[in-house]
Each structure stands twice: as C-alpha cells, then as structure tokens.
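Every protein chain except one is present and positioned as in the full complex.
This part shows chain A:
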Amino acid sequence: MLTAILVMTGIAIVLGTALGYASIRFKVEGDPLVEKIDAILPQTQCGQCGYPGCKPYAQAISNGEADINQCPPGGEEGIRKLADLLGREVKPLSEEHGTEKPKSVARIDEQVCIGCTLCIQACPVDAIVGAAKQMHTVVAPLCTGCELCVAPCPVDCISMVPVAATVETWKWKYPVHELRSAA
C-alpha cells in the first residue's frame, strides 16, 4: 500500500516538474491564431470591418466577436481562406461593411491641394508626404487603397484611381474554352 502511494507520488512529482518546465520553456508568445488570421487579412488598414486596423479585426475574429465576412478588400478569396483556417462555413461578404472593389490607389490633385496635412494624419501607412501649407503627394507603391484620406480632405482633392496592369503585373487569364456540341 505505502509503496504504491510512494510510487504514484513519485511519478506525479516527476511528471509535474516536466510539465511545469515545458510550460515555461515552450511558452508561446502572443496568440498564434491572431497572427495566422492577420497574415490572411490584406493589411489595407482601412477599418471597413469596424475595427481600427487589420490586427484588431484579427483579434476580434479570434475572440469570436467579429464574423469572417467583414473585410471587403480581402474579398471572397479572403473569406474562403479564413473559413479554411477556422473551419467555418464560407459566407458572402457582409453588405453593411462594403463591397469588393478593384485595387486602387489615392491620387491627390496637386492643383487643388491646400496643404492642410489632414490626409497625412489619416493615412494608416504613412504613404502621403507633405508639410503644412506645402503640396502633398501620395507615394503610390505604398498606398493600400484604404480610402481613409478621402473623407478628411476639406477641398475634395483626393480621388481613388484603379491600378492599371503593367507588363510586370500582367497575368495570363484562366483558360476558358467554349464548349461545342459534338454535332
């Protein structure tokens, strides 16, 4: 009887120590699920989902506060990937959060710009350069097309311009061959 208790206690102590050590040694920093969700999100930082940026939205999805269909820039494909990751049903994009649009970048009409810096403060990725009472301009390769700079502009000089394909970004189309009835 005593031997059995001692043996069991011994095992419990050894295993407990091992588990305790492992929990410290292999501690996971941050929430890996949030990172995974964040990696799928398009990083436009547009806030159309109702959260101030992609990371907070990822956090909200992970906590079960937000649904997976609130990201218009990610579009259907983004929803599909999120559904894959989280093992949920694919659902259409929620209409209240916006619609999927072709990728655009902001463009400042430099004739009209008064140099108020409001758009610079609104840009989540610091893609607008300029200074007070100096003309502003958008660094197009850095612009995510979030449209957050459009509303604050007091003179409405910012427009969203769709990105045209260049030789570098042009893609072959999905091969579509018309079906012909075999007579």
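Methods note: a residue touches a chain if its C-beta (ideal position, glycine included) is under 8 Å from a C-beta of that chain, and two chains touch if they have at least 3 such contacts; residues count from 1.
The criterion applied here is as follows: contacts and distances are computed from a predicted model.
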Of the options "Peptidase M48 Ste24p", "Chemotaxis protein CheW", "Ion-translocating oxidoreductase complex subunit C" or "ABC transporter permease", which is the UniProt protein name for the chain that has been left out of view? "Ion-translocating oxidoreductase complex subunit C"
So which bits of chain A touch the chain we can't see? 38, 41-45, 53-55, 124-127, 142, 144, 165-175, 177, 179-180, 182
